[in-house]
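For this view, one protein chain was removed and the others were kept in their places.
On to subunit A.
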Amino acid sequence: MREGVLHRLFPLFGYPLVALFLLFAWWNPNLLPADEPLNLLVVMDESESVGWQFSDQSWQGLRPLLADLPANSRFSLIRFADRPQTEITWKPISDNELQQQLQQPAPPRTLSLDNNTSAIGTALEQATNQLVPSHRSAILLFSDGRENSDTSPPALPDAEGNIALFWSSPPARHAVNHPTIESINLPEKVKPAMTFPVSIAITSPTAGENQLIAKLDGHQLTETPLRFTAQSSTVVHHLQLSATATGPHMLELTILDPNGDPLDSRQCYFEVVREHQLLYISHQTPSLPVQQLLQSGWEITQLSPPQLNSRPDSFKDTSLVLIDDIPADDLEPETMTALTGAVEQQGVGLIVLGGPNAFGSGAYRHSALERLLPVEAESARPEAAAAFLFLVDKSGSMDSATLPQSRLATAFRAVAESAGSMRAGDHIGLIAFDRDVQPLLPLQAHADPRSTLNQRWKVNPSGGTRLTPALTTAIGQLATATPEKRFLILVTDGFVQGEAIEPLIGKMQTAGIKLIALAVGEDADLSVLQQLAAATGGQVLQVAETAELPRFMRHELEQQRQSWQPTVVKIQSVSPMPFSIPKETAWLPVNGYQVTRTKPNSTAYLSTPNGDPLLAVRQTTAGRVAALPGGLLRTVDNTHFTQSLLAWLDRQGHNPHLQLDYRSMAGELQINIDALDSDGRWSDARAAKLILETPAGIRRQHHLTPSAPGRFESIIKAPLSGLYQAWVRVGGERTHRLLQQARNSESIETPVVPWLLTGVDQGSIRNGSKAAFTKFLKSTNRGSPSRKIWLLLALFLFFIYRAARTACRHLCNTPTKKWWRP
């Protein structure tokens, strides 16, 4: 029977079957599942709403997934929050280093990300740009789909294309199981001592009891129990806050669990600003239209210079300082330091009104106050040179050990400080005397009077005082000096021994020498000095306090300069005002003014007919300073002008011509600056300078170019959360603003980006479960060619057939009818 079957089947199917197998081998159809490599790109969201726990779990789940990938597949990993960070760049899945990394419980995290922000669009765009569309690839996105960086939607892969996008989201919507601060409503700016409401929304996924701690600038304000009765409930807690000190304040809110351990914490900032707070510094009552100012919201505080000196922190509570006809020396160095800081750092405005005691007459020249001003306390026109010869008494009484302060040393200091009143071309000389005459500095012009006079003089105080020889020498020098104005400044304690001075008076009158005598000490003998001064048109000043000597000397010299012009002068406009005033404004003449000159970095808006400034303004680093050497506000009958000027100077960082808006983004601050010029048109400035100070105190300068008329835009890296300070300058306009780069700006309340949901609906984004991914792997397998199988089958059958034929010849003894015999 068996022989019969072989005998019948082989001739019928043997060779045809071999031929059929060979035909299949030639066709080479795909039969078995393929091993086509896959490029797998994993994109992990590590923003706060997702958290590392989900990333770590996803990473651990990748191990078996990668084990199922076909050979020669490649793997890449991108972590993202505020920005994408490529951690693994296309390694073969067999790579040893990759295998070791997969054994770790967490993905590699080489660089930190700002998890306050989630930029899914940017991450996916980077991922798709890496892939080659014609290659079989898959992107596995592990994210909750919540984005708060407003990135534009990326071009999603075609649903039918080679690149498949899978999205795997955390299993539960709430990634945290404890109460979190969802949002805080807090005003950006408040007035001092103003009570303002703050509301805080707290969301809890579970029922329970917690505590909310509120701290203001590190000091605890309140401790409020929180009770959540239902799951996923939100409560809104209201607070009333107030702060008095100007500047930024930090409100810190913390949720504690029943054990006192912190569960969530937020920091937010507000700024206390003072506006319309005028500090009026004067020896007399205000000469401004006080009532009108009070009606328009100004609060006016008046202090005399001694009161101000005793309260140098008065500038903290003001937005504008007005100094009305005050000599520079009335403000003590500490007061000036505080004023300079308030103007240059805090943006406090400053107005200085002129009068008989200010500017040149107030010894402003080279003073700290003058450095703030837009004018210098000397004339812009050339002045005739003068000769100043200082005659200093160095007798033993000037340096007595019983005195609390050496009169001689103070006298030399006064001489040195008087140099500030000297002009270029003035002749200066110095003689010390007791019984003898000791010339210290010959009378002549000196290039730098200040450094010339400010040196340590080698004198030996001793003996009595003989005035005649000293005066004779001094008169001799002055009489031969080139300048026509000649001053002899005598400093003595007045213990002049009886000497005949009459011959000297004649010489002094002949030479046109004016004596300025400063008698130090209350017991000074003034008779001789008064006799001399009266004869020469000079003056004798008794300085009771030795320490007052420099101020007296400086003041008297400035008086001799005659910078105060007690004449009626007309006002003329030289530049358009930087603020709006009625066009028909009529300027009344002023009854006297101080001669000054405008500094190069300042602008004069009003002046006298001969060009002396009457209103000049300078912009410091933060605040504006206006100088009115004619005391214009006292005489001008224009309340609108006064209010406009005060409002324009009273900025406290807010400049109506310059507005800075910002938007907190993913580790960046998007900054828009809109600038107007003085005419109210968009500024045509070609650059804006922005100085940004980070919460760490590091300042960086940025130069912005215009993107539209009056518009400057920039996106600046701001990875640190907290309070940034921005100073902006466009043309002559400046402003200052606090910028808050919020922490925890991305949360589970951020909605899922619509384009991601649309992609799921349209099928271009697939479910990222393991089952779906495995199904994808199987469904897209293209099958492996089967040629070798068919060839082996053909070869095997060929041999079997030949062997069977041979066996049949031996075994089959039944004759058959052969119709075919290969």
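In this text, a residue touches a chain if its C-beta (ideal position, glycine included) is under 8 Å from a C-beta of that chain, and two chains touch if they have at least 3 such contacts; residues count from 1.
Operating definition for what follows: contacts and distances are computed from a predicted model.
**Q** Given that one chain of this complex has been left out, which of "Thiolase", "Aerotolerance regulator N-terminal domain-containing protein", "FAD-dependent oxidoreductase" or "Carbohydrate ABC transporter membrane protein 2, CUT1 family" is its protein name according to UniProt?
**A** From the listed options "Thiolase", "Aerotolerance regulator N-terminal domain-containing protein", "FAD-dependent oxidoreductase" or "Carbohydrate ABC transporter membrane protein 2, CUT1 family", the omitted chain resolves to "Aerotolerance regulator N-terminal domain-containing protein".
**Q** Taking the full complex into account, find the residue in A:667, A:710, A:731 or A:759 that is in contact with the omitted chain.
**A** Selected residue, touching the omitted chain: A:710.
**Q** When the complex is taken as a whole, what residues of subunit A touch the one chain not shown?
**A** With respect to the unshown chain, the touching residues of subunit A are 15, 18-19, 22-23, 25-26, 39, 74, 76, 89-90, 128-135, 137, 148, 155, 157-158, 161, 182-183, 185, 187-188, 197, 199, 201, 234-236, 238, 663-664, 676, 680-682, 684, 686, 705-711, 742, 745, 749, 751, 754, 757-758, 787-788, 791-792, 794-795, 798-799, 802-803, 805-806, 808-813, 815, 818, 820-822.
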